[in-house]
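Here you go, one structure.
Missing here: one protein chain of the complex. Every other protein chain is in place.
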Amino acid sequence: MFKEGDWILIIYKNEKKYLKRLTPKGSLNVGKEVLKFKEVVGREEGFQKGNFSVFKPTIEDIILYGFRRKTQIIYPKDTFFIAFKLDIKNGSKVFEFGTGSGCTTAVLSRLAGEKGEIYSFESDPKFYKNAVENLKEFGFTNNVKMYNKDFSDADLEEESFDAGFVDVKEPWLYIEKVYKILKKGKCVGFLLPTTNQVSYLLREMKDFGNIEVLEIMLRYYKTNPERLRPEDTMVGHTGYLVFGRKL
Amino acid sequence: MFKEGDWILIIYKNEKKYLKRLTPKGSLNVGKEVLKFKEVVGREEGFQKGNFSVFKPTIEDIILYGFRRKTQIIYPKDTFFIAFKLDIKNGSKVFEFGTGSGCTTAVLSRLAGEKGEIYSFESDPKFYKNAVENLKEFGFTNNVKMYNKDFSDADLEEESFDAGFVDVKEPWLYIEKVYKILKKGKCVGFLLPTTNQVSYLLREMKDFGNIEVLEIMLRYYKTNPERLRPEDTMVGHTGYLVFGRKL
Amino acid sequence: MFKEGDWILIIYKNEKKYLKRLTPKGSLNVGKEVLKFKEVVGREEGFQKGNFSVFKPTIEDIILYGFRRKTQIIYPKDTFFIAFKLDIKNGSKVFEFGTGSGCTTAVLSRLAGEKGEIYSFESDPKFYKNAVENLKEFGFTNNVKMYNKDFSDADLEEESFDAGFVDVKEPWLYIEKVYKILKKGKCVGFLLPTTNQVSYLLREMKDFGNIEVLEIMLRYYKTNPERLRPEDTMVGHTGYLVFGRKL
Partner (left out) sequence: MFKEGDWILIIYKNEKKYLKRLTPKGSLNVGKEVLKFKEVVGREEGFQKGNFSVFKPTIEDIILYGFRRKTQIIYPKDTFFIAFKLDIKNGSKVFEFGTGSGCTTAVLSRLAGEKGEIYSFESDPKFYKNAVENLKEFGFTNNVKMYNKDFSDADLEEESFDAGFVDVKEPWLYIEKVYKILKKGKCVGFLLPTTNQVSYLLREMKDFGNIEVLEIMLRYYKTNPERLRPEDTMVGHTGYLVFGRKL
């Protein structure tokens, strides 16, 4: 049952989504319709009123509509793939640099489970502060350690990490450190927006095997069963993903 | 360190992958090169010899190269997305119908963690037997309960599941049952190869909200940094994914 | 040299495009920059002033920015493909139904050359009038005959057409007529937005061979050589193309 203070996902006509804090005086207006939040308190998930339906947010909803973003978004389509591709499991010890707005951190945290450990580094104080708040607000902190420092300055044990993810402009500057702290044979992933960056990075990955470069395209369809067809517009690009394993 | 009986992933020239059982007399021939397995025993992950490099298989490797398939493959690009999209977390109780070769089961199991419960149903005895062997062989059984029966015949508590996934030819036949056993507001996913099936299913999903239909396209690139370009061929289609939440 | 009355394509910073009539008193304001048209008169193509550059419009520019549209746009990526796919050449006799805004008509006309004949039918008087004006305005009329009538009512000689293109909601209603008037072995094309329409049409194409169904996806890239990457958004769908040849 929904109670005051909960985050709720409100969907209007299967078209628009809103992630809101359930406050007794709150309300949402879409077109000429109003959803008063006091009507939601005490209801169960899936509650409907008019064209509104109300749910608890999933991890995807939280990332897309809940997290405040001070950096470029990393899309769920990419992070969901990355987390499994890095072979993270309950108990994995994982590093991340940079934290950004915490989107990937949340996903890595979820897959690493209760016994996992995520060490996440962000050098920009504003981004760091924002990510800490995002992750705290939505409950992704129990297995995450966050540091407001450059990855170069991190004092990390050699060959101690099961996986790692790097999302910074010049990841090749950190490739030696990545190599040093990964356990033998383990995976690291990178997200890079441009082809030039991918070329630069690949040149520096000589000590890694099983190199893969790929991109994921997600195409949404309209949901009218009598007029099934893709949406008119789609996201054309988020980034290239690069993966490798320590030799 | 690799020891006898381990499953090992052997990569040849960053091009070909083989998942093999590490037996003392085993060996792998590619072109004119031979990797004798006795040389691998006692080595660490990332071991290289000639153009071979040797790793422990990730969950993706296991699904793609380890599982024996008696059914159409479900690709990791799809299952990785599905598992997170269904908002599965440590402790989630999830149903799956049908099990197929167990690919999705493995991924759901991994995300549901130690406290999770996966109830997986497969009506075909051959598929069931094969999936049981696959999941046992690669250690995905601790939170999975498998049943060789049709989903209709499953005796499952109402409103008890946190998520569900259905991958059968005519999923609309089971939509009432899906609705009944899901907790309010929770997500179900479907994978369907044809547009006709998507239309049929959508017509029957009146009691679900937040309906989404999408497809995921994965494009691999050649990894030469001086000649960066997509691979000549790609997988053109695996299936359409449909998601909804119980209203 | 540009002269009064010409249509001119004005490009601002390789980002924005405008198709304008060159009038002596005309001007274009973008941001804080102004291009006075009297400065363009007498200049040659490729003329630059500030961040503006001025060209004569190509057939693509005319369709995208010159034609007034009262119907859904058909994109050049699709029409360019269709025209050649139908094997049109100088002298081909081609039918089209419906004319829409005349986009495809223009492309068919161009490929059919001086000796070609395009018979284009549009049942809606408003669309018809608009298309006539578009094609006249931009000079695509010398080999085009336009009719404001339903295709069913057209009095056309049997087995007399080298190719045909149909872009209406229910093309299967006209499939017998299409069959009748095409020369043996010749191609017809269809553009359909939804998968349901494609299924309906395919069921009615029993008398056609070499059936093909396809879609064309066009992805634009940002043109900064140091940061090469696809545009953030792309057109996700225009329509499915269906082709067949009379048996």
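In order of appearance the chains are A, B and C, and numbering begins at 1 in each one.
Just so we're on the same page, contacts are C-beta pairs under 8 Å (C-beta built on N, C-alpha and C of every residue); 3 or more make two chains touch, one makes a residue touch a chain.
None of these values were measured; they are calculated from a predicted model.
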| item | value |
| --- | --- |
| Per the touch definition above, residue among C:Phe97, C:Phe161 or C:Tyr240 touching the missing chain | C:Tyr240 |
| Chain A residues touching the omitted chain (full complex) | 195-196, 198-199 |
| Chain not shown, touching residues in chain C | 11, 14, 44-46, 48, 53, 55-56, 58-60, 76-77, 80-81, 83-87, 89-90, 107, 110-111, 113-114, 183-187, 195, 198-203, 209-226, 228, 240, 245-247 |
| For chain B, residues in touch with the removed chain | 193-196, 219-220, 226-237 |
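Following the convention adopted for this analysis, only the chains that are shown with their structure count from here on.
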| item | value |
| --- | --- |
| Between chain C and chain A, distance of the C-alpha-averaged centres to the nearest whole Å | 42 |
| Length of the line joining the C-alpha centres of chain B and chain C, rounded to whole Å | 44 |
| Euclidean distance of C-alpha centroids - chain A vs chain B, Å | 21 |
| Touching two or more other chains - residues of chain C | 195-196 |
